Structure formats: C-alpha cells, structure tokens
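Written below as structure tokens is the structure these notes are about.
Left out: one protein chain. Kept in place: all the others.
For subunit A:
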Amino acid sequence: MKLLYKDVDKEGEGTVGLIAEEPEDMWHAYNLISEGDLVRSTTIRKVQSESATGSSTSNRVRTTLTICVENIDFDTQACVLRLKGRNVEENQYVKMGAYHTLDLELNRKFSLKKHEWDSIALERVDVACDPVQTADVAAVIMQEGLAHVCLITSSMTLIRAKIDVTIPRKRKGFVQQHEKGLNKFYDNVMQAILRHINFDIVKCILIASPGFVRDQFYEYMFQMAIKTDNKVLLDNKSKFMLVHASSGFKHSLKEVLQDSGVINKISDTKAAGEVKALEGFYTMLQCEPAKAFYGKKHCESANEAQAIETLLISDNLFRCSNVALRKEYVKLVDSVRETGGEVKIFSSMHISGEQLDNLTGVAAILRFPMPELEDEESDDEN
C-alpha cells in the first residue's frame, strides 16, 4: 500500500489517500473502511442516455465517484473489495443519491474520509504502508486423501486448493487399488501446487503431514518432475521443506507454524507470532488460570484493574458495523497501551485468528492473578 497524503485533524476527522499495490492491500482496505465512510475512487459506470428520438443507448464511462459506504463485501479467494453506497457528489453521469458499487482496483488511487480516525485505523494504515516485505510462504497440509494448499502472507492465510479424495484401504489381494488411488491423489496435489504457487514470490514451501505421507509425496513429485522435465519444480527443489503435522485439516497449520525449523526459516511473519501468542495464552490458562481470561466482560474488568499484560484481540471485532461496540474495543486497546501493556491484533484470516474469533475474539494474559474474576459470570453466551 502506498500512502499519498494524510490529512487528519485533531478531532480525528480527515481524509487519507492510498494506492493498493498488491492483493493483500485489499485486506487492509477491508479492515480500514467501515460503514458510513466516504470513499472516492475512479470507477466504471454504465450510463443510459436517451436521444432526441427516444431511443436509448447505454455506454460505459469511466468516472470518479464519491460514495457513502453502506455495504462492504470482501472476496477472500480473489482478494476483491466491493463497496456499495450512495453517491454524494453529483457529476454529469451520476445523480446525487444514486446507488453505485465501487470495485477497488489495484494500482489506482482512492481516498478514504472518516468522521473519526481512531488509533486502530491509523495503525492499520501504518502497517499497510510498511514497505518491508515479509516472506511469503506456501504450505501444503496433507494426510492420506486430504490436502490443503495454502498461501501464508503476513496478514492472511489463503486456502488455494482443497483436495479431498477417497482412497481405498489396503485389503488382501487389492493392494493395487490403494496404491493407484494414492498416486492419483499425489498427482492432484502436485497439479494444485503448480497451478497456485508462484515460485518467484514464494520463499519457502512447507509440506506437512502425519506419518510418511509427506516423504512419499515429495519423492513422487520429484520423480514426476524428472520424468516430465519440469524445470520450475526442479529449480526450486531447495525451497521445499518437510514438516510434521498431526492431520491434514486446516487447523494443523498451527502446529506447522510452531515447528522450530519453520520458525527459523520464516522468522518474522505475523502468522507465526500470533500462533505463539495464543499458545502462551493457553499455557497460562493451564498453569495459572487466574492470570488468563477471555471474553469482553472479563477483559474489561481486568483492564480496569490495569492488570493486562498482553491483550490478544481479533481484527474481526473492529470490523463490526456497530459503531459504539467498535469504540469500546478501541478504548480497551488504547487503555491497555497506556498502562504499558502489549496489544496483539490478530488477523482473522490466519488460523490462530480464526481460533481467537471462536474464543470470543478477545483474550488477555494478566500481570497478576485475579481470582475474583473467575467467579463472575462470563459473557460467553453471546
């Protein structure tokens, strides 16, 4: 993301001009824009014009529109952000108040005006515009008959392909069917890798599985690569890394990102940091339950006592349409920072973020035990 200008006054009202450069920036934009914001960008609109004789023609024109956002749609697979709202600036093609749906495009400037830029939003702009490129990692999580091919970027984990085949079990005298099914499965996974992974960008490809599936697959893949003389695979052989995982389901990615070998290789990705933080929370919950709490109510009471050392919060909570609720969460984050606590904002697109979302979206590790909180009725009903 490129920041063109930032014009935010003391009250927090103002406009920011941005250019999205990669698909991931769309994710940041999705997290920035909330309902009621004004977005100005160039777009294509179908305009109908009526000639003097009464025949109507329609043609598509490129025009710049400003809309007041009413509906936000994010396609995670294609990384496309779609904003729907009413036009607030009339021009020759579009009347005031007419509905329009903006598709934010890559490499085109857009400006975002908010009535209130809170700390979270401003921080998001900073993060998004950080030019330091983090390593892109691809991972293949597999078990016999099931594989997920995913891309892990700094703030998103994208499932690119899911391969789910039934492989006949080995049975007396029918071993061939099992082995044939297995080979077909490996072939599918290999095709998915070739199709979805861009070896120029990806720095490392993790192949994770229980048992020997990964070794078998690795062997199969390179045998096939030699057979078909696939240069791309052979050139990138060193990028592959075999890791243990307990199953082929998506959440096993968590285990993969905790593997020490993987941490060394991808060191600074947000994904690995988040997994570690969440693990820390669970460990604390096991060892000292009075120092780990989750749920909004518990976290807020802990914050009142200035007890929060680390706050884990999912960005999902800041995307809610309820402005008052969002403000409460922003206040929580700000006050934790003020009291010297650390705040980790999890991306809900990562595995750990997904898990945090299921765990009410907010969790805290405390400085000192607060057993009195345990007796309080938690609010995990909502």
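Just so it is clear, a contact is a pair of C-beta atoms (placed from the backbone, for glycine too) under 8 Å apart; a residue touches a chain by one contact, two chains touch by 3 or more; residues count from 1.
One rule holds for everything that comes next: contacts and distances are computed from a predicted model.
Visitor: Out of "Pre-rRNA-processing protein RIX1", "Tr-type G domain-containing protein", "Putative tRNA (cytidine(32)/guanosine(34)-2'-O)-methyltransferase" or "DNA replication complex GINS protein SLD5", flag the one the UniProt entry gives for the chain missing from this complex.
Guide: Per the UniProt record, that chain is "Tr-type G domain-containing protein".
Visitor: Which residue among A:110, A:294, A:318 or A:346 touches the omitted chain?
Guide: Spelled out, the listed residue whose C-beta touches the missing chain is A:294.
Visitor: For the chain left out of this view, which of A:263, A:285, A:320 or A:370 touches it?
Guide: Of all options in A:263, A:285, A:320 or A:370, contact with the hidden chain holds for A:285.
Visitor: Just to verify: which one of A:188, A:230 or A:247 makes contact with the chain not shown?
Guide: A:247
Visitor: With the missing chain put back, one of A:90, A:103, A:179 or A:372 would touch it. Which one?
Guide: Checking the options A:90, A:103, A:179 or A:372, the one contacting the hidden chain is A:179.
Visitor: Determine which one of A:36, A:168 or A:369 touches the chain that has been left out.
Guide: Of all options in A:36, A:168 or A:369, contact with the hidden chain holds for A:168.
Visitor: Could you pull out which residues of subunit A are in touch with the chain that's been left out?
Guide: 143, 166, 168-172, 174-175, 177-179, 210-212, 216, 244, 246-247, 249-252, 255, 279, 282-283, 285-286, 289, 293-294, 354-355, 357-360, 374, 377-378, 380-381
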